Every structure is written in C-alpha cells, then in structure tokens.
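A short write-up of the structure that comes next.
Every protein chain but one is kept in place in this view of the complex.
Up next, chain A:
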Amino acid sequence: MVPDIYRIASRTEEFPGTCTLGITPHSGGRAGNFSAGQFNMLYAFGAGEVAISMSGSAQDGTYIHTIRSQGLATQALHRLREGEFLGVRGPFGSGWPMEQVAGRHLLIVAGGLGMAPLRPVIYSLLEGKTQPSSAQLFYGARRPQEMLYTGELQRWQQALKVVTTVDHAETEWPGQIGVITKPLGAATLDAENTVVFLCGPEVMMRFCIQVLLGKGVSADAIYLSMERNMKCAIGHCGHCQWGPNFICKDGPVFRYGDIRAWFDIRAL
C-alpha cells in the first residue's frame, strides 16, 4: 500500500517539541472521510512512518494531526514546514462509538497527548452532530505548558463542562493541580447512564478505570484507545498484537468490558 501525497497547509507549535499539522491532498487521496478515533500512517520522506490519530473535524477536507517529536519519524515530521510534503496512508482502525452517545451523559477523559484522538469527538458535539444529554471533559497534563489546544478550551465550554488539571505548575494556573483521578473521583455522575471515552498513558487509564468502576460505571460503558508499535496498520506486520487483538484493525478503540482480561496482563 503506497501512501498518498499530502501538503502541509498549516503548522502550529503547540509547545516545544509538539506541533499540529493541517494537511491537504496533493495527489491522490481525499481527506476528511474518517471516524473520530481512527488514525493515519504519516510518512516523513526517508525517515519512516508513524501512526498518528486524527484530531480534527471529520468534515473539513483537511486532516489535522498532533505530533510529538520523539523517534526518527516524528522528529522528521516535526521538522516539516508549511508547503512541504508528506505521505499518508489511512484512515485505519476502529473509531469511538459515537452512536452510543446520544441521550447519555458523555464523559471524556484525556491524559497528555491522549487529548488528540478525542478532539474530533468534541468537534462533533460542537457541530451538533452528536447530542449527549450532557457532557464533561477531564483533561490532565504534566504541566500547564504541555496542555494541548488551550486556545480552544473556552469555545469547548459551549458544548461541555471542562475540568483541567496538571501534575505540576510553576506558573499561574487557573485549573486544578494533581493527578486526574482526583477531580474524576469527585465528580457526580449518573453512573447508569454514562458513557466514557478514555485516552492517555496506560497507567493513567488503569487508575481512571478503577475510579470509574468504583463510581458504578459499567465496564461495558468505558471505551479506551490503545497504543502499540505499528509498522503496517493493515494486520500484516504483527507488531501491534495485544493478546488476540491487532490494535491496528481491531482497535485502537476498544470497549473495556471486551478487553479487560488483556488489559490486566502486564507486558502483554
């Protein structure tokens, strides 16, 4: 499967080492057709490919991807500037079950870069395409400077209640300080009628799930997005295996009730 060529239409540095690219088709491909929660394989010329989740709106003809510069491929992607090119294969994987949301209370819980795959969900609320009875976002980051999309948080309040927290704050910070499980634990929920979308580092998800189960949310109402090494995204390279699951084709979004036995096994 050969990537389509995309052009970088916009580039924003979120914070040092992390940028958000808006990319549009240059030859081949048609952006915009995806479900929230899916991902693309982005190819930086000569440096490699990496799986990056969709973090824009599903309807505007552009793919938006937030990239943290870490390995060879993400470093190369991070170096790209407006007008430059990259390769794109996708979209791949399962999305967030948006059909579960209507009429229920939607709880979005994001840790760090885990906010990126959840932003399309928030856009869907803002666009009125998905109508929960109410919605709340709990978003935790390490430091205030590492909070993604801060310029938009204000606007998001139109669609949902936003609670932010950081592990440490050296500067003035209006949100909470401490791990995300604290405000999550303090939240009042109609547990029976809540659906949760959860994404962040695995440890953070583990703790959040404990809190949620403790509040009476059913394992079948919790959805989470998993990360594993991916080379192919099409079920051939074997890298993303997680128990019987291939994260690239069976996930990345799973219902906790379906995978809890695997989630509990370390180094799987």
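Keep this in mind: a residue touches a chain if its C-beta (ideal position, glycine included) is under 8 Å from a C-beta of that chain, and two chains touch if they have at least 3 such contacts; residues count from 1.
Assume contacts and distances are computed from a predicted model.
Look at the chain that isn't drawn here: its UniProt entry, checked against "Amino acid ABC transporter membrane protein 1, PAAT family", "Lactate utilization protein B/C", "Anti-sigma-W factor RsiW" or "4Fe-4S dicluster containing protein", names it "4Fe-4S dicluster containing protein".
Per the touch definition above, the residue from A:10, A:33 or A:70 contacting the chain not shown is A:70.
Of A:201, A:216 or A:257, it is A:201 that touches the chain left out of the display. Where chain A meets the missing chain, the touching residues are 1-3, 5, 26-27, 43, 45-49, 68, 70-71, 73, 85-87, 201, 227-229, 231-232, 234-239, 241, 243-244, 246, 249, 265-268.
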